[in-house]
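Structure record follows, encoded as C-alpha cells.
For this view, one protein chain was removed and the others were kept in their places.
This part shows subunit A:
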Amino acid sequence: MENEVKLTAGAMVTLGLATAALVVLPYIQVRDVPAPEGLKPYTSAELRGRAVYIANGCVYCHTQQPRDKSFGPDAERGWGRATVPGDYTYDRPHLLGSMRTGPDLMNIGVRQPSRDWHLGHLYQPRAYVPGSIMPAYPYLFDIKDKAEPGEEALKLPPGYAPAGKVVVATPDAQDLVKYLQALNRSYPVLPPEPRDAAGAAAPAATPASAS
C-alpha cells in the first residue's frame, strides 16, 4: 500500500514544485505589470491580421523578442531594443517564437513601413529578398484581368506579375500587413532599476514593489 501512495504523492509534489516555479510565480509577477504608455491595443483589423499570422504558422520561423545587447547583435541589426514583459500585454496567444529561420519581426513595422513592400513580399518573397527561403503565399491574393473599383493592384517588381493580369490582395493579406505594420515596440520603456545609488535622480519613477 505504501508504494503506490508514495508514487502518486511524490509525482504530484515534483510536478507541483515545477508548476509553482514556471507557471504560478511568473503569473503572479507579470499579472500586475501595466502596459507601457506607448503601447496601444490592437485594432480589430490588426487582430484579424494577427489571426492570419497564427493560422499560417509564421511564428515557426520568426521570433518576436529582440534580445539584449549582451546576448546578440539584435539591436545592431536594427531589430530594436530588448523587449520587456509589458510589451506583450495584449498578446494572446504570445508569439515569442523559438526559431529565426527568418529575422525577428518585433519591430518590422518600423523597419519596413511600406504597405506595398509587405504585400509584394508576401506574394513572392524572392522578388524582394534574393535567396529568401520564405514560402510564397499566392493563396492570399487574387489574380484578375483588371482590378475592380475599390481594389488596388499590387506594384510588383518587373517580371514577377503574371503576364497580362493584375494581382489583388485579399482582405486576409491586407489585415496581415496591418498587423505587421503595427509591430512596433520602439517607444521608450523604463530602464531596469539601478543596482546602486548612482541613479538617485529620478525619485518619482520608483515602481510600486512595496511587498
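As a working rule, a contact is a pair of C-beta atoms (placed from the backbone, for glycine too) under 8 Å apart; a residue touches a chain by one contact, two chains touch by 3 or more; residues count from 1.
What we mean here is this: contacts and distances are computed from a predicted model.
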Chain not present in the shown complex, as UniProt names it (candidates "3-methyl-2-oxobutanoate dehydrogenase (2-methylpropanoyl-transferring)", "Cytochrome oxidase subunit I profile domain-containing protein", "Spore maturation protein" or "Carbohydrate ABC transporter membrane protein 1 (CUT1 family)"): "Cytochrome oxidase subunit I profile domain-containing protein"
Which of A:Val110, A:Ala136 or A:Ala182 contacts the chain that the document leaves out: A:Ala136
Residue ranges of subunit A at the interface with the undisplayed chain: 3-4, 7-8, 10-12, 14-15, 17-19, 21-23, 25-27, 29-31, 54-61, 63, 65, 67-68, 71-73, 76-77, 82-85, 87-103, 125-126, 129, 131-139, 211
